[in-house]
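Up next, chain A:
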Amino acid sequence: MSGSTTLVDLEKVSVRAGAVRILEDVSLTVHPGDAVGVFGANGAGKTTLLRLIATLQPPAGGRCSVFGADMYAADRFDIRRRIGYIGHTPGLYPELTLLENLAFVADAHGLPESEARRALELVGLSGAADRRTDHSSHGMQRRTEFARVLMTGPDLLLLDEPHSALDADAVDLVDELVHRTVERGGAAVLVSHDRDRVNSLATRTHEIKDGTLL
Partner candidate 1 sequence: MTDAGATPGFFAQVMTIVRRDLLRERRSGEVLWVTLPFGAIALLLVPLAIGTDAPTLQRIGPGMFWVIVMLFGVLIAIRQTSAETQAQRDMVALTGLDPAAIFVGRSTASFLLLVVFQTVLGAVTIVLYNVTPTGWAVLPVVLLLAASGLALLGTLAASIVSTGRSATALVPLLVAPLSVPLLLGATQALEAIRLGRSSLVWVLLMATVGLLLAVAGILSARPLQETA
Partner candidate 2 sequence: MEYANEWNWVLLAYGVTYFALVVYASSIALRISRARKRLGGPS
């Protein structure tokens, strides 16, 4: 991808849930190579901001584009495969094994199952590949989510509280994921209530407060 494109461009975007304004006049630009940290208290609108960028949360007003295309006017299905999003609860099917969960995503991306196996190895879960998700610990499920993102190799990485519920060596995974993405010319946005963690990873930081980006 060319280095000059803007990956994310939000201009005075607002988001509403029912009648409540969750985000108000948020403007944010993310270029290739950026690792943007956003911190704020619980309920400040961090998750909503991330879901907005991930095209999962329709805006109520403003202009927003991802990869240079207006994300809500254009056909967004091709945009979505280039986004790697990890929410704060794992979106895995409990009755499937960790590998089967990843294989489904690989299938949807047109990747062979061997990619799923390799990704599990990278996060140190090759021994637990055939373990049912609902028999796995929360930490293992988080790692599986990291494996999913490693596997699809997104241009835009969106992490919601990436450090929560992770043991020490898994924290390194977050770093590695961010560095990999940025080195490839992609960008990362991570939100957290933990200012120190964000500072150590990010090339620039913002604070979000009462739905406004400072």
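Please note the rule applied: a contact is a pair of C-beta atoms (placed from the backbone, for glycine too) under 8 Å apart; a residue touches a chain by one contact, two chains touch by 3 or more; residues count from 1.
Keep in mind how these were chosen: all candidates are chains of the complex that A comes from, given by their letters.
Everything quoted here is computed from the prediction, not taken from an experiment.
A.B. asks: Which candidate among 1 or 2 is in contact with chain A in the complex shown?
C.D. replies: That would be candidate 1, which touches chain A.
A.B. asks: Once bound in the complex, which stretches of chain A touch candidate 1?
C.D. replies: 1, 51, 54-56, 58, 77-83, 85, 87, 89-93, 95-96, 100, 104-112, 115, 132, 152-153, 155, 184
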